[in-house]
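Removed: one protein chain of the complex. Kept in place: all other protein chains.
Letters A, B and C name the chains as they come in the text, with residue numbers starting at 1 for each one.
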Amino acid sequence: MVELELYKAMVRARAFELVLAEFWEAGAISGEMHLGTGEEAVAAGVTRHLRSGDAVSLDHRPTPVLTLLGVDLQLMLAEMLGREDGLCRGRGGHMHLFSKTHLAASSGIVGSSGPLAAGFALTAKLLRPGNIAVAFFGEGAMNQGMLMESMNLAVAWKLPLLFVCKDNQWAITTRSVDVTAGSLLERAAGFGLPCQEVDGLDVMAVAETAGDVIGQMRKNPQPFFLLARTSRLDSHQMGDPMRRMAQHPVGEGGKTFGNVTKHLLAPRGSGPVTRIKSLMHLLALLGDSRKDVREHKTDPLFLTRQQLEQAGQDTESIEQDVARQMEQLVDSVQVDSPAGGAHGKHDL
Amino acid sequence: MVELELYKAMVRARAFELVLAEFWEAGAISGEMHLGTGEEAVAAGVTRHLRSGDAVSLDHRPTPVLTLLGVDLQLMLAEMLGREDGLCRGRGGHMHLFSKTHLAASSGIVGSSGPLAAGFALTAKLLRPGNIAVAFFGEGAMNQGMLMESMNLAVAWKLPLLFVCKDNQWAITTRSVDVTAGSLLERAAGFGLPCQEVDGLDVMAVAETAGDVIGQMRKNPQPFFLLARTSRLDSHQMGDPMRRMAQHPVGEGGKTFGNVTKHLLAPRGSGPVTRIKSLMHLLALLGDSRKDVREHKTDPLFLTRQQLEQAGQDTESIEQDVARQMEQLVDSVQVDSPAGGAHGKHDL
Amino acid sequence: MANMTFSAAIDRAVMEAMAADECVIIMGEDVHMLRSAHYTRFGQQRVFPAPISESSFVGAAVGAAMSGLRPIVEVMLVDFVGVAMDAVLNHMAKIETFSGGKWTCPLVVRTACGGGYGDGGQHEQTLWGMFASIPGLTIVVPSNPADAYGLMKTAIAHDGPVIFLEHKLLSESWLEFLGRLGRQTVAFDVPAAGAQGDVPANMDSLPFGQAIVRRTGNALTIVSLGVGLHRALEAADQLAEHGVDCEVIDLRCLQPLDARTVIESVSKTGRLLVVDEDYKSCGLSGELAAIVLESGLSPHYARVCLEQTIPYARHLEAEALPNTQRIVEAALRLAAGEKQRDV
Partner (left out) sequence: MANMTFSAAIDRAVMEAMAADECVIIMGEDVHMLRSAHYTRFGQQRVFPAPISESSFVGAAVGAAMSGLRPIVEVMLVDFVGVAMDAVLNHMAKIETFSGGKWTCPLVVRTACGGGYGDGGQHEQTLWGMFASIPGLTIVVPSNPADAYGLMKTAIAHDGPVIFLEHKLLSESWLEFLGRLGRQTVAFDVPAAGAQGDVPANMDSLPFGQAIVRRTGNALTIVSLGVGLHRALEAADQLAEHGVDCEVIDLRCLQPLDARTVIESVSKTGRLLVVDEDYKSCGLSGELAAIVLESGLSPHYARVCLEQTIPYARHLEAEALPNTQRIVEAALRLAAGEKQRDV
């Protein structure tokens, strides 16, 4: 029955992301919105093994993990609507969701979840033996010095810190492999970190590995590096040009390339080979960006549902159940004014 | 005859360090003085293969490399005396020696030689193909994020950058191995850096490896990581407590431990086992710190001289020759007032 | 004369400089897309997409500048300079002094700053006061396309390090990328005259350290820059209706700072109101107070600044940032005080 529970967790996380997307589209949530769609299996697989006293540090896609840790969805939504009754009284917003009760903190500075979790893990080790800390971050963050430093620190200080690298292969519009040398596993191993790779689209695989690893860490405090392939189903952020391009290849694609083609033939500059190479690179990136969104095989929910259905499990009732909860959540929230409109009252 | 040349280079570098030590002791040079004694073989072995247009970035022990690059010793000495006619008009001082002519820069911020050399290497690649850049740094700097980042950057951008890690095993009073996880070679390799370890006390070994590597880099721009064991013959800095302790174990040792033993028995604190452990750790460090200074086998000059003498070479004339040069250098400089005294005129 | 957006004006200055001098290069995260036009034209030998490693690539820009290139290094948002502060504070700013004036570091740090689109306190800072406190840096904060163009030209040609701050509310491309993102459902209080405008065809570079009087008046001097300048101009219109005739100065540079223009104006009006989107404490607003006092003036003085970590909620954010209403109120209070005490 564990599978179904995990699936339910994933459906719930996804549903909340989609609620956010809706409010964001409506203009009721401001600023950048980095959805965690595509990361649900990692979030569910890891959080399932966390317990009270464990701490997590999160990056700019904090919501799936927070949802699955049990942070009140209404509080989170209210926060993103900028309301006084929000999780952080409207002060933090989407990238800065904090729940002291859950020992969970997020940050929009790439790589900063590493040092923060090192501190969490130090406290666990000193004050709450048996507890651990988890740092979630993307593969792009693996190039941020403070994160690398914290890997060294965690090994040197024997901290019960689980590093979870969500490798969706992208950092905004950059293919991470183009700017990341060596392999991530070898890099982590180079710090003396015990490592394991896991299919981050397969929730059972994540849950199993995380369970083993976390179990060991509770007994014998030491860090671990988990590399989980994930996908970025909604591009870097809601409404970013690559997402729009994926949704409307002709319109957005044309717009993006108006600027570029104009300069393809401009006098003074590199030779034609170099220019064509640049153009091909850009075209390839835009083409690639459409893959994740279009292909079901990169969606952890789709994959898990398939597995469960093949095993004769009923996934539909779970989906319906969660859908109802989300409707209630949405209904319970009145948005007086979109984020971009008049800055009027924001009551429940 | 190459060996003798290299030996001469080392003797020259050492002699200049000792001149600095003398002026520093006399109070004519202010602030911290990190001698490069023990690093001469690395400096000589690498610089022998550098040519005009190559650039080097240095850490807080910049002088051996600068000496061997041919930076005018009188200018350097005048700089450290804080004189207007110094290399940097008295503005930089010992940790900030800059020679644009030699494309050589130093810095007192641990790890910063990595990014700087990455920039040097980028220029070499774009404007001066065939030239390279070298970053010198200690093993302690390997834990500084910006240095690690620059290793990734150098591989990702295919920069002709030679990373030279001078592993003297110490960072001030810390045994680097105590705070450094994994192995340095594996860490560098984790960034996809081709690596090699070399005995940094053996100048011929350094020169040979550096020659091979640099030759390749000139043809095919890409970075390389060279790990060279060195020693720290004069402790972290001139006159630091561990150096004094090494020179006068009883007096300084007693002083250092007055404070400690008082608190060994203080009420409230950790249990006796922990306390004893701390004490033993401190004692071990102080003991260790004496080794480098006392044992000839950690001195690259001694080792090289031995090798050459066994091969029937005449090293004595080199030493005498350099000694004479240094005497002249010292004689040509008048110190009107020590650094700590009246801040009067500082003319030649 | 061409009419263009603020961001297009900067991009054009960069484009022209790259065409004129092959030592000018761009480095930074996602620059292949963010500067896709430059990337297409100049290719991978001139435009370097970087890993998320600000401390090393900003540091590398210093080395590149010292050895012969003229890098424009992009740090997406100025808030992220936190991770690269060492390169700014201890390296680029100090090379010239450390080398006894013998070695310079001609680079531009191009970075987006400022709030007003609901992105929260870690992404909307300006931090120009922090940079301006460091000797050895030039700090540029343009408020319209022509200035942005001219000052970027000067910045690239300058033989020292320049921090070039591009306010997101003026920069159509950044605002679109971080705030609107294709939505029609959000609105931002964008100063039209700052976001779009004419750039004279014969315009070349604009010297550093020249403030400009954007509006003349006798009752009160408002000094500002960036988006604050436009808020101040809007406030001045309202204040005119209240019979308060404001002079409004656009600083354009924090370092070097054009003290003379400020002093001349304040010696005329006897009242100084600083409008600064940066933090209030130990920043530009205080520096201007010191400058007028040092010059022997003793104006009535007030400031409208950012006094807290920027809250996420848009209504709180709007109150926290210097807005027209706060400026009008502060100006009215100032104007109500007796005229200048003595000069």
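Quick note on the criterion: contacts are C-beta pairs under 8 Å (C-beta built on N, C-alpha and C of every residue); 3 or more make two chains touch, one makes a residue touch a chain.
Predicted model, so just to flag it, every value in this text is computed and none were measured.
For the chain excluded from display, the touched partners among the shown chains of the whole complex are A, B, C. Among B:38, B:64, B:111 or B:300, only B:111 touches the chain that is left out of the view.
Although one chain is not drawn, the whole complex shows that of C:9, C:64, C:89 or C:262 it is C:89 that touches it. Although one chain is not drawn, the whole complex shows that of A:30, A:47, A:63 or A:112 it is A:112 that touches it. Touch with the chain omitted from the figure is made, among C:6, C:42, C:57 or C:98, by C:98. Within the entire complex, the positions of subunit C that touch the omitted partner chain are 55, 79-83, 85-90, 93-94, 97-98, 120-122, 129-130, 132-136, 254-255, 257, 272, 278-279, 281-290, 293-294, 296, 298-303, 307-309, 311, 337, 341-342.
Residues of subunit B in touch with the missing chain: 24-28, 30-33, 79, 82-83, 88, 90-96, 107-111, 140-141, 143-146, 171-174, 176, 178-180, 237-241, 244, 256, 259-264, 266-270, 274-275, 277-279, 281-282, 285, 338-341, 343-344, 346.
Within the complete assembly, residues 55, 57, 86-92, 96, 98, 100, 103, 105, 107, 109, 112, 114-124, 126-128, 133, 145-147, 149-150, 152-153, 156-157 of subunit A touch the chain that is not shown.
We take it that only the chains that are shown with their structure count from here on.
Of all the chains, the one whose CA centre sits at the greatest distance from that of subunit A is B.
The distance from the centre of subunit A to the centre of subunit B, each centre being the mean of the chain's C-alpha atoms, comes to 44 Å.
With centres set at the average Cα position, the gap from subunit A to subunit C is 33 Å. Inter-chain centre distance (subunit B to subunit C, centres taken as mean C-alpha positions): 41 Å. Shown for subunit C are the residues that touch two or more other chains, namely 45, 50-51, 53, 55-56. The set of subunit B residues touching two or more other chains comprises 145-146, 149, 152, 156.
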